[in-house]
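The other protein chains are all here in position, but one chain of the complex has been omitted.
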Amino acid sequence: MDRHGQRVSHSFFTAPDHTGLADLHRAMVIGRRFNQQASTLARQGRLAVYPSSTGQEAAQVGGVLALGDQDWLFPTYRDSVALVTHGVDPVETLTLFRGDWHAGYDPHRYRCAPQCTPLATNASHAVGLTYAARRKGRDVAALAIMGDGATSEGDAHEAYNFAAVWNTPVVFLVQNNHWAISVPLSTQTAAPTLAHKAVGYGMRGYHVDGNDAAAVYAVVSHALAEARSGGGPAIVEALTYRVDPHTNSDAPQRYRDDSEVAYWRERDPLTRMAALIRREGVLGDEEETERALAAFDAEAEKVATAVRDRMAGEDELDPASLFSDVYAEVPPILREERQELVDGLREA
Amino acid sequence: MDRHGQRVSHSFFTAPDHTGLADLHRAMVIGRRFNQQASTLARQGRLAVYPSSTGQEAAQVGGVLALGDQDWLFPTYRDSVALVTHGVDPVETLTLFRGDWHAGYDPHRYRCAPQCTPLATNASHAVGLTYAARRKGRDVAALAIMGDGATSEGDAHEAYNFAAVWNTPVVFLVQNNHWAISVPLSTQTAAPTLAHKAVGYGMRGYHVDGNDAAAVYAVVSHALAEARSGGGPAIVEALTYRVDPHTNSDAPQRYRDDSEVAYWRERDPLTRMAALIRREGVLGDEEETERALAAFDAEAEKVATAVRDRMAGEDELDPASLFSDVYAEVPPILREERQELVDGLREA
Amino acid sequence: MTRTPPTSPAPSEVSMGAALNRALLDAAAEDPDVVVYGEDVGALGGVFRVTDGLSRELGADRVFDSPLAESGIIGTAIGMAMYGLRPVVEMQFDAFAYPAFEQFVSHLAKMRNRTRGTVSVPVVVRVPYGGGIGGVEHHSDSSEAYYTHTPGLRVVTPGTPADAYSMLREAIACDDPVVFLEPKRRYWSKEAVELPVRTEPMERSVVRRTGSDATLVVYGPMVETALEAAAVAAEEGRSLEVVDLRQLTPWDDSVVTASVRRTGRAVVVHEASVFGGYGAEVAARVSERCFHYLEAPVLRVGGLDVPYPPPKLEHLHLPGVDRILAAVDRLQWESRWVADADGTGVDG
Partner (left out) sequence: MTRTPPTSPAPSEVSMGAALNRALLDAAAEDPDVVVYGEDVGALGGVFRVTDGLSRELGADRVFDSPLAESGIIGTAIGMAMYGLRPVVEMQFDAFAYPAFEQFVSHLAKMRNRTRGTVSVPVVVRVPYGGGIGGVEHHSDSSEAYYTHTPGLRVVTPGTPADAYSMLREAIACDDPVVFLEPKRRYWSKEAVELPVRTEPMERSVVRRTGSDATLVVYGPMVETALEAAAVAAEEGRSLEVVDLRQLTPWDDSVVTASVRRTGRAVVVHEASVFGGYGAEVAARVSERCFHYLEAPVLRVGGLDVPYPPPKLEHLHLPGVDRILAAVDRLQWESRWVADADGTGVDG
């Protein structure tokens, strides 16, 4: 797709069919709305913090929808839209940012690791998990997401290398959104692209328009299929842009120009996909199309409303829960501390 | 040079002249003898341990002799021959392995960092040092040596990347000796060569016959010149082989075949260089050549004898010295501990 | 925390963040070898704005963003310090210093000692640490115990804006590597002080409030909390002395032991988990050195022995006035405690 949503063909990757395109768009619409809702909640102080991914929906949605039924997702703090697309309960997704607990969901239930804050550190978990799955005879691949900045960490290197040497089916989706908080890509690397990194590990590197959900989907699907069939892991660099601040407490005017944001807004992934859908009649004739698009909006609105409603109250947090999952069993020292805490609270 | 010491020409790199070849050979002969002497001392229990680099002399000597007068060397435990070639007192080189102290020499005096054991960790020091030198207006490049195994560490990645982004004049000399203790190269990487790693950092990667001192010298010289003139850092992978065990306490029969060692012995860097020297009359006519080669041997023998003699006795080690260089000044807590120790020793 | 001298014109209120900012500016202005770098310290001025404006004032070659890799940051700083610079680097949050742990322990702490004092590495590592700001996981660790158990590092932490200024200046001028722990929740705490200011040398602990009944031993974020507790206690007729440790390693215990010998009772307070925390050292040392002066066991008040809790539960983890005063109440003020000392077990 070009920047106006005009289809460009590619001989190598398979573009999604109409249903696929519709699914991608629907997920993006919901994702965008979710980002907005969460940002609002953060502004209202109902979330401790929220790192919005507005502008990056195509990369996250395209990557996640390429996953198979048994596959795992290893996301970062930035990837709430990926989680929601992957099926994680939106409210559970926000538990971390709400400050109620750390991971709000059961990773096994959703085949989704906790959102990871220490940069690049869960990439090796993805390698280990897929390795284990293979040992157990299960066909499980993983999508490990990281940012452009995170690729500078030693942990990224080690994960890439373990994956390549062990030939585990992991696709490392690098969302190159041009900034690591205030630090531009040019400070992170002197390489032409981040996909070039793949060369040093003997794996495939793909560079894809990260604001084109269809392209991301096609490339990640391809990479996953390759990886699954023993072709080795891959790095997929999705070129995109973080339109919002790093988090609600960031001050982007200190480090970047509004014109840059404007440039990327023009390449908005939702606008582009909508244009393609309309142009190609992906959802039927004009009337059908508009009805379907409106339905997506309505569904997104419903998700947002549900989030808002379900988060209107305050969850009762049990102080004793602090001690329950530090170890498999509560050891004597924590039993003592728990008692002391509970007694102290009772007195007060 | 082919494996028989026959010259092969290369249009890109400049081969050393006759003096250069002689210097390389002389340093290798001394280095080899030094390796043997140190190994003997280790066998006799006069060194706590010695990681011999027999078979790798060309890589170390070729790399070090390419350095300019202000340049720094950042070596590992494996690189004692590099140190001796660089001018570090051979006995001071062995202080670490003798167990008298850690680094036995003054790094500033020799422009040589302490031999580094934690893998790949001093590579970033080289980046920082050359950065600082540039800030101070000095033309200082650095050679940071590491093994094939060490390239798997996150610290290697971070050092490469900082060097590339900051464009500091560091040449990373990877001595690919095929083994990391008992672990073969195939477990370290799935890439065709370690030089391929350079691509991901946007820097140059060179792959060189590490048993050809002239080639290593030519390539490292070239890379240093490029780096010095702003062309950026580089990775030079020198393909070589560790003929001896990892250290004197290693058991290589557990993990590799004698035939492999034999294969590499046939490609011995000293034999090859001697063949070239003889074939090309680098040191003059046949008689002159043999005389000069004998002189190298004699000089090497003298180095070995001096090492043996100077290390015959036991250095008196002052227990109080344990406390003197932990901080710039000895703090009260260490003054107390020192007193206690000295008192305790006096009583006993 | 007011230190206005009665005769001079009232100095203006300065926050700890501003004091640190000014210290960096003044140090760099005086010494061209001072460079400041890290993640987001340039244009953004740091996520806590401690380096706000410095890049503009001092130039982007003196204050700049580096690639996003903490081990690389510490490693390059070591290299720079080896060549005469005085790098001041920032770890963005406490938990994000862990990737650099090997550089801290195996190089930064040991370089001077390894080289018999010939190489000093005057690096200052600024680490915003501790909780109380509602941060999600990994943003509130109190990591001091990891550093204070590492000989060769100097670990300091200011509790007031004046100390923040003075100690940071001292740290930068110091030839030892300094881990400079900044109590991030106190960045906004203000004090009336004229900058530049020179407080007591950083290695000296300071009595912040005199008292006769018991000694509160604190540092960093807990200085303010302890002073509040002492004020409340005073109203209740109990006179608490507050000692601010300031330099945690190497620790000179003379001020604390003198205080406890006077008061006969002590409570050590810190945010970090109690088990194996810095308070253990203080309690062990004080218990030993003041054995015959103690009217009650030395108590510790600190974080629970659980991973740092989510924002909504952190108040249960962090020591506050109540928990401090509860501990003071347990200092066996009634004679029955002493009478029970026959072994039937008051603390059984």
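Here the chain labels run A, B and C in written order, and each chain numbers its own residues starting at 1.
One rule holds for everything that comes next: contacts are C-beta pairs under 8 Å (C-beta built on N, C-alpha and C of every residue); 3 or more make two chains touch, one makes a residue touch a chain.
These numbers were taken from a predicted model, which means no experiment stands behind them.
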{"item": "Hidden-chain contact residue, picked from the options A:Y50, A:Y77 or A:F162", "value": "A:F162"}
{"item": "Of B:F34, B:F74 or B:F97, the residue in touch with the unshown chain", "value": "B:F97"}
{"item": "Sole contact to the chain not displayed, among C:T76, C:N113, C:S140 or C:T160", "value": "C:N113"}
{"item": "Sites on chain A contacted by the missing partner chain, in the whole complex", "value": "101-103, 106-109, 113-114, 118, 121-133, 135-136, 140, 154-155, 157-159, 161-162, 165, 321, 324-328, 331-334"}
{"item": "Absent-chain interface as seen on chain C, which is shown", "value": "71, 95, 98-99, 101-102, 105-106, 109-110, 113-114, 137-138, 141, 145-146, 148-149, 151-152, 249-251, 261, 272-273, 275-281, 283-285, 287-294, 296-300, 305-307, 337, 340-341, 343, 345-348"}
{"item": "Hidden partner interface residues of chain B, rising order", "value": "48-49, 96-102, 117-119, 149-150, 152-155, 180-183, 187-189, 251, 254-255, 317, 319, 322-323, 326, 333-334, 337, 341, 344-345, 348"}
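Note that only the chains that are shown with their structure count from here on.
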{"item": "Length of the line joining the C-alpha centres of chain B and chain C, rounded to whole Å", "value": "42"}
{"item": "Gap in Å, rounded to a whole number, between the CA centres of chain C and chain A", "value": "37"}
{"item": "Centre-to-centre distance between chain B and chain A (centres being mean Cα positions), rounded to whole Å", "value": "45"}
{"item": "Sequence positions of chain A contacting 2 or more other chains", "value": "152-155, 187-189"}
{"item": "Multi-chain contact sites of chain C, meaning residues that touch two or more partners", "value": "66-67, 69, 71-72, 99"}
